[in-house]
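With one protein chain held back, the other chains of the complex are shown just where they sit.
Up next is subunit A:
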């Protein structure tokens, strides 16, 4: 199937600063795709290039198979939901939503019908005549979304639209956004620095760093099998154990970490003895116990800090030469861990390994 959006070797730089470097990205129609990365990673620049507000220095951008690299924003069939909504303050909610439809030359009857249909979709029928300043943050967010959806764009671009909302509303809007995307079947390209938002809503996450794609995949893959230290650190909390390969057994590798032998799933790599690897150990994969576990990986450690988080307790456990491991413990298990000395254990298949790039260079 023809991808709806294609970035073909796109580079954008401002003076000496390269914002986006040789970006190659295809987006399938009807998907919720998230560009995720820290500020300055090039995600917003990519979105603005697709919107037509920035022109690449080189490369092409295709929309529905057509080259739109140099087409001005008003002639592209994409719409943006801006970070601070950018609702027109002097127009009513209905007028805001109708703006794009009017410019497309639809007749009044059609516009009226479409506007009420969209207002109904987000349950704002009663607010049609109000001004944006009379609405709450969440309501403005919905109006901005409907205004961008109204002209029926090929792709809807969302530029960190949830960052201005408080935590509770943000979670609610994540679910609502996802459901609107599913209802309308539109392609959403969402830009955020918030990994939780990305994990909650996306079909595909594109992790960007320093103007390049670091890794791309569905949320499960990115969380379970991060391809680089950057991705492992950026998505979710993680413990990284830098180890040396001793040998392999089946699909597992035996590694030496500070004199302790641990096993880990190979994660698609073919490690050789002597290679340096990072073992990715998620806090929730760790099982803490007072007695030594009978199987799996195990290390002796000392509890240095306990942080109560309601539905779980977060433990900082010092192992070996002062390395701190972060572990999540279920409330029922905390009571057994009275003493300072405990065992940290985990199953080899719950971890994966990442090559240590510096060791190869």
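Note that in this section a residue touches a chain if its C-beta (ideal position, glycine included) is under 8 Å from a C-beta of that chain, and two chains touch if they have at least 3 such contacts; residues count from 1.
Methods note: contacts and distances are computed from a predicted model.
Q: Would you mind picking the UniProt name of the chain not drawn here, from "Succinate dehydrogenase flavoprotein subunit", "Inner membrane ABC transporter permease protein ydcV", "Cytochrome c oxidase subunit IVB" or "Aldehyde ferredoxin oxidoreductase"?
A: Of the names offered in "Succinate dehydrogenase flavoprotein subunit", "Inner membrane ABC transporter permease protein ydcV", "Cytochrome c oxidase subunit IVB" or "Aldehyde ferredoxin oxidoreductase", the one UniProt assigns to the missing chain is "Inner membrane ABC transporter permease protein ydcV".
Q: Any idea which of A:151, A:267 or A:301 touches the chain not displayed?
A: Checking each option in A:151, A:267 or A:301, the one touching the absent chain turns out to be A:151.
Q: Which of these, A:18, A:86, A:121 or A:285, touches the one chain of the complex that we don't see?
A: From the options A:18, A:86, A:121 or A:285, the contact with the absent chain belongs to A:86.
Q: By the contact criterion defined above, which parts of subunit A meet the unshown chain? Give residue numbers in ascending order.
A: Considering the whole complex, subunit A reaches the absent chain at 51-53, 72-74, 78-80, 82-84, 86-91, 99-100, 103-104, 133, 147-148, 151.
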